[in-house]
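With one protein chain withheld, the remaining protein chains of the complex are depicted in position.
Order as written gives the chain letters A, B, C, D and E; numbering starts at 1 within each chain.
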Amino acid sequence: MVYVTRRETFNAAHRLYLPHLSDEENFRTFGKCSNPNWHGHNYILEVTVAGEINFDTGFVINLKDLKEIIRKYIIEEVDHKNLNLETSFMKGLIPTTENVAVAVWKQLSEKLPNGKLYSVKLSETENNFFEYRGE
Amino acid sequence: MVYVTRRETFNAAHRLYLPHLSDEENFRTFGKCSNPNWHGHNYILEVTVAGEINFDTGFVINLKDLKEIIRKYIIEEVDHKNLNLETSFMKGLIPTTENVAVAVWKQLSEKLPNGKLYSVKLSETENNFFEYRGE
Amino acid sequence: MVYVTRRETFNAAHRLYLPHLSDEENFRTFGKCSNPNWHGHNYILEVTVAGEINFDTGFVINLKDLKEIIRKYIIEEVDHKNLNLETSFMKGLIPTTENVAVAVWKQLSEKLPNGKLYSVKLSETENNFFEYRGE
Amino acid sequence: MVYVTRRETFNAAHRLYLPHLSDEENFRTFGKCSNPNWHGHNYILEVTVAGEINFDTGFVINLKDLKEIIRKYIIEEVDHKNLNLETSFMKGLIPTTENVAVAVWKQLSEKLPNGKLYSVKLSETENNFFEYRGE
Amino acid sequence: MVYVTRRETFNAAHRLYLPHLSDEENFRTFGKCSNPNWHGHNYILEVTVAGEINFDTGFVINLKDLKEIIRKYIIEEVDHKNLNLETSFMKGLIPTTENVAVAVWKQLSEKLPNGKLYSVKLSETENNFFEYRGE
Partner (left out) sequence: MVYVTRRETFNAAHRLYLPHLSDEENFRTFGKCSNPNWHGHNYILEVTVAGEINFDTGFVINLKDLKEIIRKYIIEEVDHKNLNLETSFMKGLIPTTENVAVAVWKQLSEKLPNGKLYSVKLSETENNFFEYRGE
C-alpha cells in the first residue's frame, strides 16, 4: 500500500455567513471572514490516493489521470470562482474550508476507483490547513 | 547601506475589468480574472527599506516600527477586503497587482523616513510576482 | 471527522545536556547541541485538532480560538525565551524537540475541549521534524 | 510514542519504460517520463522513525545516527546517479517514485533498530508525493 | 517601471563534461555532476520583464502571454528532456545552469517586446541559484 498525493492550486473568493443573521451577528461568529464584500484565498489542494503498486507499471495510479480528474471535477468548479455563488458542489453549504474539503472528497470519491481515495487536504492560508479522510 | 525587508501577508478579493466594457470584452482582456462574481488571493507583501546602520542600535530601521507602519497603513486597508470596493488607496484603479504595488509604495513612502523606501514586492500567486522601486 | 491544523512560529534558545555530565561527555551524546553558550532555532509548531463539523458554523473549531489558546499557553512561554531556563512547562526536562512536543501536548490537551487534540508537530530545522499524537 | 522525521535531498536521472515495449507503447503508458534520453528530479526524502523517548537523552533516536544511516545506505546510492542503471537496490524495478519509496523502506528497515521505521516519503516534484509505511 | 516575474518549472537530465577529457579529468573539474550516466534536476525558472504600466489594462505585460511565450520557446525544449542531447538552444554548450540561464535569455529576448526582458533566474537545487540580466 503506497499513498500517492497530487497537489493542485486554485484562487477563489468566499464569504462566511448565515443568511438569517445580521452583519453584526455574522461578524461575531465568523470575524473578518464574514465581510459582505467578499475576500479570497490561494487554496492549495492535496489529494491522496492509497493502493497497491501495479506490478506492470510501477504505479498505484497514473498521476496524469489523477491530475485530470482533479482538474475536471474540482478545479474547473472553484478556480477564479466565488465559492458561495458559483461552485455547484457547495450549494447550500457555508464555504468554510472544512466544508469545502468534505465536498471535494464527495466529488472525487465518485470519480476515482472504488476505495482508493485516502485524504483530501486543503490549505486556506500558510497557517491554516484542513484534512478529511472520509471518517 | 543595508537592505531590510519585512514580509506580511493578506487575503483579499478582486476583479479585473473596465466598467465601460461588456463581460465578454473584459474576458478577452483579463481572462478568468474578470469574473463578475470576484475571486481572491493570499497576497505576500515584501517591503524593503534601505539605509545605513545606526551605530548605536545596529539597526537600519526598527523592524517593529516598520511592521506597525505596514500593518496600519496597508494591511488594515486590504486584509479580508475587496480591493475594488473597499481599499481607499485603490479608488479608480484596476486592482492588477502592478497597480496595487505602486499604490502601496505611494502610501508607504509618505509614512517612512524620507528616501528610505527601496522596494515593494507583491506575490499574487506562487507563480506571479510584481515589484516596484519608485522608478 | 475533519483534521484542522493551526501553524505558529517561535524563536528560542536551548542547550541539550545533562547536568551530571562533563562538557566532553555531553558533547559525545548531544554533539554541537550541547554548546554551553546556547544556540537557537526558529521553531514551527503545527497543532491539529480533530472533530466533527458543527452544522451551524461549518467549523470543527473556531481557528481564532485555537490561535489564541496556542499563543496564550505556548507561544508566550517559549517565544524569544530560553527553553532550559525560562519555560515553565519544560522544568526538569532536557529540551529536545521530542520533549518539547510532548510538553506542548500536555499543556494544550488541558485547555482544548476534551478529546479534540490530535497532533502536535514541531519543526526544529528545515530537515528535522517531530510529532506527538498522545499515544 | 513520538514520530521523528529526517529530511534529505538527492538529484537523480531516471526513465520510466518497459524494455519489451516500443518507444510509442512506452509513451502511451508513461508519457514524457519515458523519454529514452532520460530526465531527472530533485527528490526530497523524508524518513520517519517512531518510538518512545529515551528518558536519559530525551531522544527517540539520535538524529545524527539517522542522518548517517540515510546518507550511507540511500543517498550514496542515488545522489547524482541514474536510478535505472546505477542504483543497486532498484535493479529490475521500474524507477517510479512508488517503487523507489518501497525500495528505500526495505533498505532502511534492515539498518534501523527493529520496528522503528514508520514511514518513507518521497517528493518527485513540488506537486507529486509518495509515501510508504510498510503496510 | 514595474518588474513582473513569471515562475515556471521543468525537470531535465544533464551531465557536465568536456568531450576531450577523460572521465577522471571531468570528475576533477565537475565532480559528481560529470557522471556519464546522467543525473537531473527540478529546475525553477523565474523570468522578469520590466516596463511601464499600460494605463488601459493596469498590466506591464499580460501574464497569460508571458506564460505562453515561456512555455512555447523554453519549457517545450527542456521539460522531461536531456539538456546535453535534446535542447536545441544548448547545442555546443556545457549545460551548467549559468549557460542555461544565458541561453534562455537569448531565446526569450527575441520573442518578447524589445527591451522588456530584465532577468532570467534559474534554481538548480534549493541551494544553488543563477541569474542573468543581459549584462
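Definition applied: a contact is a pair of C-beta atoms (placed from the backbone, for glycine too) under 8 Å apart; a residue touches a chain by one contact, two chains touch by 3 or more.
In this text the structure is predicted, and so the values were computed from the model without any measurement.
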Shown chains that the omitted chain touches within the full complex: B, C, E
From E:Glu24, E:Asp56 or E:Glu135, residue that would touch the chain that is not displayed: E:Glu135
Among E:Leu16, E:Ile53, E:Val78 or E:Leu108, residue touching the chain not depicted: E:Leu16
Identified contact with the non-displayed chain, of B:Arg7, B:Lys72, B:Lys91 or B:Lys111: B:Arg7
Residue ranges of subunit B at the interface with the undisplayed chain: 1-8, 46, 53, 56-60, 62-64
Residues belonging to subunit C that touch the chain removed from view: 9, 11-14, 32-33, 35, 37-42, 79-82, 85-86, 125-126
For subunit E, residues in touch with the removed chain: 16, 18, 29-31, 93-96, 98-99, 101-102, 126-133, 135
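Criterion: only the chains that are shown with their structure count from here on.
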Identifier of the chain whose CA centre is least distant from the whole-structure CA centre: A
Recurring contact interface, reference A-D, options D-E, C-D or A-B [over half identical by residue number]: C-D
Distance between chain centroids, defined by C-alpha means - subunit A, subunit B (Å): 28
Subunit E residues counted as touching two or more neighbouring chains: none
Chain pairs that touch, as defined at the top of this document: A-B, A-C, A-D, B-E, C-D, D-E
